[in-house]
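Take this structure, written in structure tokens, and hold onto it; I'll ask about it next.
Every protein chain but one is kept in place in this view of the complex.
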Amino acid sequence: METDLMALVGVWCAATLRSATPLIFVTLGESLGQRTGIINLGAEGEMLVGALAGFAVATQTDSASLGLLAGALAGGVLSLVHSALVLAARANQIASGLAVMIIGIGLTSYIGRAFVGKKVSSLDNLLPSGGEALAFFGPFLQQTTLAGPLAIAAAAFISWWINNTRSGLHWRSTGESAEVTLSNGINPIRIRFYAITVGGLLAGLGGAILSVDYTQTWAQEMTKGRGLIAVGLVIVAGWRPALVLPVCLFFGFTEAAVFKLQAMGITFSSHLLSTMPYVTVILVLIFAHLRARKSSQMPNDLKAVFQ
Amino acid sequence: MTETPARAAPFASLLGICKSFAATCAVDDVSIDIYEGQVLALLGENGAGKSTLMKLLYGVHEPDRGKIIVDGPGENPISSPLDAMRLGIGMVFQNFALIPALSVRENLLLAWPDTPVVIKKIKPQNDPVLKKLYEIAPQIDPFQKVGSLSVGEQQLVELCKILNLSTRLVILDEPTSVLTPAEAERLHGFVRSLAENGVGVVFITHKFSDVKACADRIAIMRRGQLIEDVEAQSIDHDGLVRAVMGTDATSRADPPGPPKSDQPRLQIRGLSAHSRNEVLEDINLNIASGEIFAIAGVSGNGQSLLAEVVAGVHQLDDGDVLLDGTSIARHASAQIMKPHVAYIPEAPRINGCVEDLDLGLNLALRDLSTVGTKPLANVRAELEKFDVRPPDPAKKAGDLSGGNLQKLVIARELADYGKAVLAVYPTMGLDIEATKAVYARIFSMAAAGAAVLWISEELDDMLESAHTIAVMRSGHIVEQFKNSHHLTRQKIGALMTGAHDA
Partner (left out) sequence: MKAWISSVGAPTALTCAAFTLVTAVFFISIGQPAIKTIADMMVFAVGDSYSLSETLVKTIPIMMCALATAIPGRLGLISVGAEGQLHVGAIFGTAVMLVLPESFGLLGLCLVLVAAAIGGTLFGFIPGVLRVRLGINETITTLVMNYIGVLFVSALVYGPWRDPANQGWPATKSFPEDLILPFFFGTRVHAGLVIAIGIAVLLHLQFHRGTWSRQIKVLSGNRKVGETFGLNYAFTALLLMCLGGAVAGLAGIFEASAIQGRLQPGLSAGFGLTGFLVAWLSRHEPLMIVPVSFLVAGLISAGDALQLFAKIPAASSTILQGLLFATALAVPGLIKRYRGRYGN
């Protein structure tokens, strides 16, 4: 009985982590950008481009990991548009992000038509078979791929890096005041460029994990606003990469729960159930704002674009 | 005091420097040498061009004409502050280049050239980046956020940041304007010890007390020109005053007569309020018709919040503000108050105008909430009356200089006689003439029966003109006096800092 319960917990944890993994990467990337004072609504488009590129490469090469690499690169390349508009042409960040998002949606539905209906094989599970004896870890590892632990490691690393290194300090100070940062001989434009690019790479990677490793299909606009949700979750996490992890896992849990409910044959409108993530993000935003009242952790330079 | 080092060669030489902004000539053909190991006080009124001259040396601006030679005859061009820093010049601005959200140590690490790639936690005593901080200000906790420090402490952190760069010349831009008298005294001592250790110091100021306390040499600027450049011993107080003000310097505005009645007109009763960084607790004030009531205090002790509550901008938690018996305070955030008092806010660029809109609309803001009002017809006349330059109604408020913007706000708020005036640092950024005009206007409004609440740091002006002076500290009114000859700068200063508690 007890082992059954542990197994069930293992399955739920695996499902939660798998559905949260793409979101963790995107949200980490977005939080890095926002820490340097850049908001990027284009994360949605970068994620889509990453999902398609990853899926395409994975079907052609039969290698999921190559697919993930391609996805990350594609996201990084699209993010150059945001960099060019925001840093070189000093365009409004929100408008620029939406332009990137529209380009991403257009490009992927243009190219993606050829890939609808194809299948890929995901990353290998961490534990191929056997191991049922391990109460919790057996079921958990059987349904987990390398992507999940990688996401956790990425969150841990980024969180350490931004708080304990010279470059991390430079990034934080850029987000607080580009002017003061410049007066200290550090080029904030270069740092913001790095941050947007890393954000694009992570969004692309998240998208690729979504299409290659998680759903294993390609569909038009399959990210369904995850890139936009990520922007909201950064606020909920209070711009701290360490908190991105629990926030995204909570999100993954609600998504996994919706799937499990549907699988259990709940006769409730699937469309209404699908509104869950969006309703959830608004509710957690309300909760976070009620708690903090005024978001004092917000990087100071971000306040100018984004109150 | 040691003899100033041999004048072998100046560390920096400015030769025939000119700099104009738009039509105004800020620095007009100035030549001056700056030496290591010497404190040079750069003295002058607001707008005399002192800061601009030093910003030219520091690479913030580039001169239109003239030459800057630093550290010997070699070519050392300065085109940005980074160049200046490389040559050993550091400048402490009035707005500190610090990041409030980061800790003291992180701020120091940002500027330090030897910051390691991975920042480890080191015992503060052994941390090389904190060495200077321990020498100057051991009381500051290096892990505290800079935003939670007092202004004086922040200034010390800024100074440490610059000294960490093995600086040979430190430029201080009006450093004592944000300090309490006690903090200023400590800074004077510190500046002296810097000079004794061979560092050159340029001390920009408009206060004679700074000059007397620590200058070796005095340079005086007026209207962009260098008027005097003398050894400190060779000029007396009167000479300084003449040089700074010019020969035609006139006295201040005539102080107003005593209030006609003691019937309270503006009343603050049991007021409590809070904002993100200030609190007010149980403030009680009564200001009679015709009374000029001054509040002294180190900025950040609740004066800004008090002003915004009285102006009906900020919500109060408890108590009330009454004008002739009617409440004028904002009791809930949803409650919007019409403007009842003439309000000259601090930082008028942020609090007193809409930068993107033209002067005409900015002058008409008081009538804005009344539906059906027409734009002012005689905008130009109004602008000229208060000497706003240029008096062009179509110009945007954001294009005005700080002083002219202040005059614009004053033109709007003090154009008509009202029941109450709330003036927060009303003369900040104004030259002598304009200052005199503003005081005259406020005093005449008091004479006509207005209750005046005057928040300021200009203790001398308060002692000369206010009927009542209250001192504010940590959100409380600590003491309130009827103005008389017995009241001194020192007494008020001690109350402002809480020195009498010790």
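All chains are identified by letter, namely A and B, in their written order; residue positions are counted from 1 within each chain.
Basically, a contact is a pair of C-beta atoms (placed from the backbone, for glycine too) under 8 Å apart; a residue touches a chain by one contact, two chains touch by 3 or more.
Note that this is a predicted model, so its numbers are computed, not measured.
Engineer: Could you tell which one of A:11, A:66, A:84 or A:219 touches the chain left off the display?
Structural biologist: If we include the chain that is not displayed, A:84 is the one touching it.
Engineer: Given the contact definition stated above, which residue among B:343, B:386 or B:425 touches the chain not shown here?
Structural biologist: For the chain that is not drawn, the touching residue is B:343.
Engineer: Contacts of subunit B with the missing chain: which residues?
Structural biologist: Interface residues of subunit B facing the absent chain: 311-313, 334, 336-339, 343, 345, 350-357, 361, 365-366, 368-373, 375.
Engineer: Of the residues in subunit A, which ones touch the absent chain?
Structural biologist: Residues 41, 81, 84-85, 88-92, 94-96, 98-107, 109-110, 113, 224-225, 228-229, 231-232, 235, 269, 271-272, 274-275, 278-279, 281-282, 285-286, 289-290, 294-295, 306-307 of subunit A touch the chain absent from view.
The definition used in the following text is that only the chains that are shown with their structure count from here on.
Engineer: Using the touch definition from the top, list the residues of subunit B that touch subunit A in their complex.
Structural biologist: Contacts found on subunit B: 81-82, 85, 97-102, 106, 109-111, 115-120, 276.
Engineer: Within the complex, which stretch of subunit A touches subunit B?
Structural biologist: 164-167, 169-170, 172-173, 176-177, 179-181, 183-186, 294, 296, 299-300
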